[in-house]
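Excluded from the complex is one protein chain; the other protein chains are retained at their positions.
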Amino acid sequence: MSTQKFSRRQFLLIGGSGVAVAALAACQPQAQPTTAPAKAEPTKAAAVGPTQPPAPKKQPDVDFFAWGDPVDVPAWNKVAEMYTQKTGNKANVTIGATGDFYTKLQTMVAGGTPPHLSSFQGWEWQVFADKNVLVPVDDQVKAAKLEDIFIDAPGDIAYTQRKGKKYLLPIEHPTMLMFYAKKPFQDAGLPFPKDDWTFEQFLEAAQKLTKTVDGKKQFGYQANGIWARDIHWMRNSGKQEFDNLIDPKKSMFAQPELAEIIQIVASDVYYKMKISPTPADLEGGANTIDTGNCAMKYEGPWYFTRLNNPQLRDQKKAVEFDVVIMPKYKDASRPHRCLTSGVAVLRTDKVDATWAFASYLVSYEGNKAYSEISGRLPNNPKGAEQDWVPRIKELHGVANGRAFIDAFKTSVVDVVGGVPRSKIWNEAAKPLGWDPLTLGTGKAVDVLPKVDTKVQELLDAYWATQPKS
Amino acid sequence: MTAITQRRRDSLRRYFSGLALEETLSGFLFATPFVVGFSVFIAYPMIYSIVLVFQNWDLLTPPVFVGLNNITKVFRDPVANLSLYNTAFYTFLAVPVQLGISFLLAMALNQPIKGRSFYRAGFYMPMIVPVVASAVVWQRVFHPEFGLMNEVIGWFGMEPRKWLWDPALAKPAFIFMSFWMIGRQMVIFIAGLQNIPQSLVEAASIDGAGRLHQLRHIIIPLMTPIIFYNMVMAIIASFQIFAPAMLMTNGGPQNATLFAVLNIYRNAFEYYNMGYASALAWELFVIVVGFTVTQFYVSRRWVYYETG
Partner (left out) sequence: MNIAAKSFRPMRTAFRRPSWVRIREVAMLVALQIFMTLLVISFLVPTIWMVLSSFKASTELFVHPIKWLPDEWLWGNYVRAATVFPVGFQRFALNTLIITSAATLGTVLSSVVVAYSFARLRWPGREFFFGLLLATVMLPEVVTLVPRFIMFRNFKWVGTFLPLTAPFWFGTATFYVFLIRQFLRGIPMELEDAARIDGASRLRTLWQILMPLSKPVLATVAVFSALQHYNDFMGPLIYLNRMDTWTMALAVRSYNSQYAAQWEMIFAVSTMMLIPMVLLFIVAQRYFVRGITMTGFGGQ
């Protein structure tokens, strides 16, 4: 009957579309690199002349889970594109948002679908190495002669090696310095900060630069308000908040020198001296060094592009700025934090292919392209001193670029070990320490002992799972 | 004896003999998706999560048997207890007020005013806004310096507050936010009010009962089943608040908005402590079920069901 045929067609139609949708839903979403497809196949075939290097081996595609800072994203894509053009192999760049980068990475690894290569900051990868998720790369580094990307300074060693083995391939060795916007200083008739300035001079300048002009608020200092960025001040007080910065066993936040400096930089700058916009204000984004409302900020090279680049200069929205090493406080050697970050190879079935891409990424050529786009400090001495310093002067107006390289010589690490810095922050330092401090509801001398108790708990819990040495 | 077994055999035979067999088999067949789905996605995970409670597992290294450690930790951990307190605080302050507001709105929409469909739609609208979008909006409303909230309380002469940045005010802010989402309860109350026979109300009016008297002695008693239903559903939902806390304050400030489900999520997917997270989840489950069952028992006292 006609109705029978119709119903069967209907059934097939709906069933078919259901299957189609299910199939769409089930198919593994392909990582979409925004790079151009490989046009490199012809170049391999066109290898002519004895000086041509041997055609590179054809490797399977690798997945690179890349740090998603806006300045980095185009850089990753460019290097991946260059890699494909050079070797014909493909690296799929998938961006991880910075907010919960490590959570997502851990989910991917725990979920059975890890990337082959991942970005890491120097203090976050140790946990993964301990759990055997990462591959040590000493042999490969030696074979590829890439030793010069490692710097022989305590900070760098701690951030790239663990238990004598290299894991992290650095792509930058930045330090953080004091950025200052020139205009507020000029308007107030104050001289620019100099290398030999002191902490008291810094506070004084910040206070002089804090005023209200034409109803718009000006601040002398844009405080960061998080433990990581206050570490610099803490170390410069001559004390450190752990017994050992590598695999610490004891938490020592509540020392008088630390309490004193933390009180100033994490609380008083907002509420007592009022030289910085409050955290709530900063969250709104109206009063920052970017908008010209703050005179100074403790930042790193990744911040250059935000303040001053050719496009912004064309639109007359650029902020003229320069950098200076941090003011002298109690520690005469003036330690600065170094923040080596890079990539690490995960233990998958594609380690060789991954190494091929990773080694290109950190090689002089790849790193040069990366650094040019992202503005980050290159990982090798030649690139840093010969390429980067003049370039940042030209592109961003930074005359004192050498300060970054020099500061690295006295670099210290934040803390590395089996308990990652993020865990200490999220579970202890932030809720018990920095939240009340930055909100103005607690004093350092009161909250730091509580931070100690909780951090000690985390450390003890970690050491309880380790084999007794 | 034999009579009973004979009856039982008869009742089973009812299903399996002759024509009824086809119906029984069809019944099984059509219900198979549910049986399979329930077993695979609900029953098996629940049983497995009990197994997890006795282990510490981070999914990267092999699981470690820890006995009752996770269970004792659940009771001793100050953060876990704080999360329960936060959840209870939120639920037991928010739900009664929500019910009150939605009931009053339903009564108001039951009056002969114009544009009632429009009002009903307007009150229901916030429920279709994605939670990520409403989080963004409310962050702006509660902004300490430029927020709508401080502006409005300024009209009444009150000082601006820090709201989401103040540990004491963060939960009240969330409670206030929940009043925006009373659309569902209101619609149910409206339907319930419509079901009240006009004759009862008219009879009371004729007898001289004022509005208030009508409310207390006719409308509310007849609505008690619906009030009860809304209350149970609202409590179950409020116990599970997660997304706003994660998006707006991430549990802060100082863990003031660390609610139970957020704590479980963190332990599972940020700290990768699967065993402890499972223990916390079971604790929450027992509490929710316990509360619901208690409510059902207590309801016998105050819920008035019409005959049948």
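Read from first to last, the chains carry the letters A and B; within each, the first residue is number 1.
Throughout what follows, a contact is a pair of C-beta atoms (placed from the backbone, for glycine too) under 8 Å apart; a residue touches a chain by one contact, two chains touch by 3 or more.
These numbers come from a predicted model, not from an experiment.
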(message) By the document's own contact criterion, which visible chains does the hidden chain reach in the full complex?
(response) A, B
(message) Touching the hidden chain in the complete assembly: which of B:Gly18, B:Pro130 or B:Gly157 does that?
(response) B:Pro130
(message) Applying the definition given at the start, please give the residues of subunit B touching the unseen chain.
(response) 12, 15, 20, 23-31, 33-38, 40-42, 44-46, 48-49, 52, 59, 105, 108-114, 116-141, 143, 145-146, 148, 151, 180-181, 183-184, 187-188, 190-195, 198, 201-202, 205-206, 229-230, 233, 236-237, 239-240, 242-243, 247, 261, 264-265, 268-269, 274, 277-278, 281-282, 284-285, 288-289, 292
(message) Touching residues of subunit A against the unshown chain: what are they?
(response) 3, 7, 10-11, 14, 17-18, 21-22, 24-32, 34, 65, 68, 70, 73, 77, 94-99, 104-105, 107-108, 110-113, 283-286, 288, 290
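Methods note: only the chains that are shown with their structure count from here on.
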(request) Averaged over CA atoms, how far is the centre of subunit A from the centre of subunit B? Could you give it in whole Å? (result) 40
(request) Can you check the complex and tell me which residues of subunit B touch subunit A? (result) 58-61, 143-146, 162, 165-167, 251-255, 269-272
(request) Provide the residue numbers of subunit A that touch subunit B in the complex, in ascending order. (result) 100, 103, 106-107, 109-111, 128, 131-133, 278-281, 284, 286, 423, 426-427, 430-432, 435-436, 439, 441
